[in-house]
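Here it is: the structure, laid out below.
Apart from one protein chain that is not included, each protein chain of the complex appears where it belongs.
Let's look at chain A:
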Amino acid sequence: MTSPVVTWPEDAASMSEGERDVHVRFMREALVMAELALKTNEVPVGCVFVHDGKVIGRGMNATNASHNGTRHAEFIAISEILSSSTPKHHPSILQKCDLYVTIEPCIMCASLLRQFGVRKVWFGGGNERFGGTGGVLDIHLSNGRELGDKGEQRRIESDYEVSGGWLREEAIVFLRRFYVSGNEKAPEPKKEKKERVLKLDVEPVVKRAKVDG
């Protein structure tokens, strides 16, 4: 009852308060990175990698500054983890890491995480436009293969778990603030203008209710 969260994700239902607070705390750290991106005119997505309860890498979107459309927060954070510590971390450390990212990883990043073998992904807002962990494709499950009518998905090597909806309202508000002004660097895509707007449906953001008791 203490965490100032507007809506809890489904997965939070079965968690203890302490457990939920841990995830909210790390997601707040990811949001700090998203805010930093917003301040530097980047699409405001941020992330942190957590190993043994500690943040070991941070990333924010940097596509505009780098002129590289692949410099998403996840890439930046993994690069930091695997190149700037002394001694250097072995890449296999990622298999013991959880990723907290403010917006669902895109298809590209979902595949990156799969190939590096990240353990679990916690995200805020869903990504209906590019999402690779449920939004458009399910890259985290069987590399996104369609598995026929059987609802049960067979877990295969390098599949990873995903939990979405953590502080999603805040993550989406950042995106809205960015897209209202428009990514001035990007030319209009071939399709109609309206499709450029991120279709991240979010219920009206309710003012945080302080719950007594």
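Quick note on the criterion: a residue touches a chain if its C-beta (ideal position, glycine included) is under 8 Å from a C-beta of that chain, and two chains touch if they have at least 3 such contacts; residues count from 1.
Keep in mind that, in the parts below, contacts and distances are computed from a predicted model.
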| item | value |
| --- | --- |
| Omitted chain (choose from "Cytidine deaminase-like protein", "Polyglutamylase complex subunit TTLL1", "ERF1 domain 1-domain-containing protein" or "Ubiquitin-related modifier 1") - UniProt protein name | "Cytidine deaminase-like protein" |
| Contact with the hidden chain (one of A:Val121, A:Leu137 or A:Leu167) | A:Leu137 |
| Among A:Leu36, A:Ile107 or A:Val173, the residue in touch with the chain that has been omitted | A:Ile107 |
| Touching residues (missing chain, whole complex) on chain A | 63, 66-70, 75, 78-80, 82-84, 90-92, 106-112, 115-117, 128-130, 132, 136-137, 139, 143-146, 185-187, 189-191, 195-196 |
